[in-house]
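The other protein chains are all here in position, but one chain of the complex has been omitted.
On to subunit A.
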Amino acid sequence: MSERGSFMKGMILGGVFCLVLSLLGSFSPITESKMEDHHHHHVKAASKDELQQLSESRLQELNDQLQISCVIMVQPKNLVYWAAALDTWTKHCDKAEFYTSESSKALEAIDLNEKDDWVRLRKALKHAYENAGDIRWFFVAQPSTFAIIENLKYLVLTKNPEQPFYLGKTVKSGELEYVEFNGGIVLSYEALKRLVNVFQDENKCPERQSALWKLSEDKQLAVCLKFTGVFAENGEDVHGKGLFNSRSVDSLISESMDQNPNNVVKGCCSDMAVTFSSMSPNQMQVMMFGVYRLRPYGHDFHDILTFYPPKGSDND
């Protein structure tokens, strides 16, 4: 009798315990949503005050060391975009490497000979890491994204690349917060190092996914990085406005005309925006002029950093 009694006690205790746990579990979404605010990471550009506190020599040091390695994932089927990226914004990267799924007779790139988007991205990132040299910041993009590298440098200027940074336009999908590929992905050296290491762990970061669970490569990236303790953070200007955009300027302005009809331009996009996406090759040529040349006479900015135009380029 006592055995059965203990068994019954155990069952009841276990059952009650289980019930209590599940009740607590049902409470957690509420506490989690409060916690979400704390977990939603932002990385803001340095304010003018913060920059002014830096000594001249430190600023010069930072300016000289601040180099971006651009990793551009191309495919021959997107040849016009590939050519546009080559002729426009990528000229402003300190290093720009194009990685293709298969070789093209028209343009040169590192041929990864790989059809799977996620595997290709892994290979490209590993290659970029192994060939980093002195460069400590990596910007990963597709050729339909237009980037202003100077503004990216401004964003990461005071951030230490020996710390893990994984920045861009963040989006939440269920529990996972990730950086949208469309808006460009920024990785510090430390983040990339951890990523390349976790690539070796087939449990945490498998190379080939089953067809059932196939996530897009930007989500996969977030999953793998999360295992190494690196979380997606939204890149913002000093006012908290997003710097990475997964849409074109036209699209964002149109939306602002609907939402802020009396303040269209200011209600739209940051003055220091880093990326816009879904840009056609022609729109990219227009952006080169609009960003690097068009300006009103007499507006001078006393910027703390200095970036010179790239050699051998005529559209900026």
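To be clear about the criterion, contacts are C-beta pairs under 8 Å (C-beta built on N, C-alpha and C of every residue); 3 or more make two chains touch, one makes a residue touch a chain; residues count from 1.
In the analysis below, contacts and distances are computed from a predicted model.
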Can you tell which of "AP-3 complex subunit delta", "IBH1-like N-terminal domain-containing protein", "Glycoprotein-N-acetylgalactosamine 3-beta-galactosyltransferase 1" or "Autophagy protein 5" UniProt lists for the chain that's not drawn? "Glycoprotein-N-acetylgalactosamine 3-beta-galactosyltransferase 1"
Chain not shown: contacting residue from A:82, A:99, A:154 or A:189: A:154
Touching the absent chain: which residues on subunit A qualify? 87, 92, 148, 150-151, 153-154, 249-250, 253-254, 256-257, 262, 264-266, 268-269, 271-273, 282-283, 285-299, 301, 303-312, 314-316
